[in-house]
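The complex appears here without one of its protein chains, the remainder shown in place.
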Amino acid sequence: MADKQALEQFFRDEFPQANFSIEAVGDRHAQIRKQIGFEHLRPGGTVSGPLLMEVADAALYVAILGEIGLVAMAVTPNLNINFLSKPAADRDILANCSLLKVGKTQIVGEVTIYSEGKTEPVVHAVATYAIPLSEGR
Amino acid sequence: MADKQALEQFFRDEFPQANFSIEAVGDRHAQIRKQIGFEHLRPGGTVSGPLLMEVADAALYVAILGEIGLVAMAVTPNLNINFLSKPAADRDILANCSLLKVGKTQIVGEVTIYSEGKTEPVVHAVATYAIPLSEGR
Amino acid sequence: MADKQALEQFFRDEFPQANFSIEAVGDRHAQIRKQIGFEHLRPGGTVSGPLLMEVADAALYVAILGEIGLVAMAVTPNLNINFLSKPAADRDILANCSLLKVGKTQIVGEVTIYSEGKTEPVVHAVATYAIPLSEGR
Partner (left out) sequence: MADKQALEQFFRDEFPQANFSIEAVGDRHAQIRKQIGFEHLRPGGTVSGPLLMEVADAALYVAILGEIGLVAMAVTPNLNINFLSKPAADRDILANCSLLKVGKTQIVGEVTIYSEGKTEPVVHAVATYAIPLSEGR
């Protein structure tokens, strides 16, 4: 397990470009926040799809590392993502992740992304990760 | 909208082989129950994967018809299903469905399946349905 | 590896209810055929969605066992399925499977299903399987 502070340090060191904040982590859950800037917008004032995928991926990564610790992780997931509604261009994005299964060799989690203050979800994603066995879990 | 009684009648008439019961429906949710019999088991005492897919599909169908009424529905969904743990051979299966989005032309829902009395989910699925426009919604 | 004859015996013994024929298997591919009967049809003269899922699942299973031999397999895949067009009610169904990756612990395959003699695909599916390590591959 890794706490919020250790995770923030980890992402600052290893993924300096990720640039999100961890709102909460623990107990098979995580919430991260991403500030939306001009560079994330697409024609029509919507947030780019790949940016939303990146946020979904990051929220899963935080929840998993919060659960199993700062081990090297398999970078070979399956990700299934549904774009549900248009995100607001002028609000932060919040991603809530819950792990559905934490097995010895496989972890499955789901993420729901919202524009802050809105109740309609923007994105829902489910991902499956394989844990390398050398980690000896 | 369609209530539990109308839906049970509909499935008895249209899908006599479906053979599940509706425990609850309404407010973008549904719960259905499927009794597991010998014909649903696979070597090793597990419930067959296709049967679990059928139950996931049925739970989504009930939740959607409960929401939009007994209209003809597009039979062209995307379904993404994760098998999370081995179901019990000797327990009923309960499937809980929540609709994530109910749009004019698209509905997205998720389903979690459990063996009755267990807390570990057996299956998680997400599906996307297109609503035919002739339905005038 | 397992040849067509060994696989047909395996499915007759272990899954007597499966009831499909193996047209071809080997070299990371498989083709299976399923005869459509009255019991597989749904209102409107279409083939039931769960039956199509079952055929997709079976084609993957045949391709994988054809590649790695008749070992016990992880029953915990991820399956993502798209229903593309309405299958013919009066034609056999052919499912073509190709394995995209055959790794030590993970296999990924895709399946395309057709009504015999038609060129428009009915179903496309992608699945990920975990191989149990006790198999010592």
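A few notes on this one:
Going in written order, the chains are labelled A, B and C, and every chain counts its residues from 1.
Convention: contacts are C-beta pairs under 8 Å (C-beta built on N, C-alpha and C of every residue); 3 or more make two chains touch, one makes a residue touch a chain.
Everything numeric in this text was worked out from a predicted model, so none of it was measured.
Across A:86, A:104 or A:118, the single residue that touches the chain missing here is A:86.
For the chain missing from the display, the contacting residue among A:78, A:96 or A:115 is A:78, taking the whole complex into account. Interface residues of subunit C with the unshown chain, by the touch rule above, are 80, 82, 84-85, 100-101, 108, 110, 112, 120-121, 124, 126, 128.
Of the residues in subunit A, those that touch the hidden partner chain are 14-15, 17, 39, 42-44, 46, 49-50, 53-54, 57, 72, 75-86.
Even with one chain removed from view, subunit B keeps its contact list with that chain: residues 76, 78, 80, 105-106, 128, 130, 133.
By our rule, only the chains that are shown with their structure count from here on.
Here subunit A and subunit B face each other with the same set of residues for the most part; over half of the interface numbers are shared between them. Here the spacing of subunit B and subunit C, counted between their Cα centres, is 22 Å. With centres set at the average Cα position, the gap from subunit A to subunit B is 28 Å. Residue numbers of subunit C whose C-beta contacts span two or more other chains: 76, 78, 80.
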